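The complex appears here without one of its protein chains, the remainder shown in place.
Coming up: subunit A.
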Amino acid sequence: MSRTFLGMPGTVSMMGYSGKETFPENAAKAVRNSQLRFNLRKATGTIRGRRASVVGELPDWPDLRQAGKAIKDHTLRNLDTYLVRLEEAVTKAGGHVHWARDAAEANRIVTDLVKATGETQVVKVKSMATQEIGLNEALHAEGITAYETDLAELIVQLGDDWPSHILVPAIHRNRSEIREIFVRHMSEWGRPAPERLTDEPAALAEAARLHLRERFLATKVAISGANFMVAETGTLVVLESEGNGRMCLTLPETLISVVGIEKLVPTWRDLEVFLQLLPRSSTGERMNPYTSMWTGATEGQEFHLVLLDNGRTGVLADDLGRQALRCIRCSACLNVCPVYERSGGHAYGSVYPGPIGAILTPQLRGMGSELDRSLPYASSLCGACYEVCPVAIDIPSVLIELRGRSRHPVAERAGMAAAGWVFKRQGRLARAQRMGGRMRRLVPKRLPGPLGGWTDTRDLPAIPKESFRDWWNRTDGGAR
């Protein structure tokens, strides 16, 4: 699978597919894969049920959601103040803060930091930000091997595959496929899979434990992201399940965290909201197994924080689109989306798939490619994503706005221009309606030429014999 930088020179770069094909083309291929559809239906169905039950347990869920939304909006409004406050607090606690305008700058900072330690191997905690900037590929080019330690990321890395879900990157794989990947590829990266490995999830988890154990004990540099950063105290927060995060955050001598600037919350107290919203929305648990919080250099560790812009300030400047920066990457919107459930994450051609990806990717990456222009259409606008979003991002509204901004096909533009001309004068509309009424039997079920694309997925509405206005005039509002 080819890995290319999609961004145009001088703008934001972000990892993704080669971007030649649009979402509908990718999705058309994906839905023909019955194994993928089965895996996705099973996994998203399970998680939807779990989320609904633990969210239903909290009587104040709507209040938490409103607070979460407001905290993020307030933070974004005062992001400059809080970033400076965070920098002060982290520095005071013995950490080093670096600023990166774009992916290339962040990759260079991290590469230089790793090189300064003299190490050529790093362990990684699952992180969307480092995927977005293509950090592993950048390190590889400099002779540094990055080992993914999250189970799903490990499955993706061993299988030379692409993540297809924000929280569970290997959601498109079922247990027997995972077993195959382990048996075939673990030996290429380190300790081979145990002999006679079965496809029982517990056995697969055990295989991952054994494969990574020595790596954790020996590696001296770790790279992470963070779910939250607290401006007031300089505290970073990582939520995880397996303990691979704790291994990476605790054991190595040097820790480098790459975090998007929108991950801030102003105060320590604000965590009381997000520690309730995030686990219940993402894995559907009352609480995830492990949450680590640390402030600056901890227990003798060397700590570096890389603050990443990479297009975020551009999104921040957009009055409607900036709400996408509230996202806490829970992935609840993916799990409820009827489009995601059928197309899978790869069709979106971005590290951010699903409904949130459909509004975040075109804003971060721009709408230069056919793929990115097609993403706002990867939705039926049913609104389920908005309903489950723990920070109330109105994804459907942003999708519609982005559709308006993208360049439309010639036939559609011509059709809209013609409709605009007709609707502009009442006389034109009346004449057009009378003509439509007389010719209504001649209108085909499928419109000719490029307009056929519209009728392929919709029925033409029946044209009435007489318009409402004509009926009203003829009958005097039904009196005659």
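Methods note: a contact is a pair of C-beta atoms (placed from the backbone, for glycine too) under 8 Å apart; a residue touches a chain by one contact, two chains touch by 3 or more; residues count from 1.
Here, contacts and distances are computed from a predicted model.
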| item | value |
| --- | --- |
| From "Tryptophan synthase beta chain", "TRAP transporter small permease protein", "Cytochrome bd-I ubiquinol oxidase subunit 2 apoprotein" or "LUD domain-containing protein", the hidden chain's UniProt protein name | "LUD domain-containing protein" |
| Residue among A:Arg37, A:Lys115, A:Arg209 or A:Arg342 that touches the chain left out of view | A:Arg209 |
| Residue of A:Met247, A:Ile356, A:Leu375 or A:Val398 in touch with the missing chain, whole complex considered | A:Met247 |
| Option touching the unshown chain, where A:Val84, A:Ala116, A:Ala141 or A:Ala417 are the choices | A:Val84 |
| Residue among A:Leu113, A:Ile144 or A:Ile171 that touches the chain left out of view | A:Ile171 |
| Residue ranges of subunit A at the interface with the undisplayed chain | 39, 42-44, 46-47, 59-60, 63-64, 66-67, 70-71, 73-74, 76-80, 83-84, 87, 93, 98-101, 105, 149-152, 155, 168, 170-171, 174-175, 178, 201-202, 204-206, 208-209, 212-213, 216-217, 230, 233, 235, 241-244, 246-247, 249-251, 261, 268-269, 271-273, 275-276, 279, 283, 285-295, 298-299, 307, 309, 313-314, 316-317, 319, 322 |
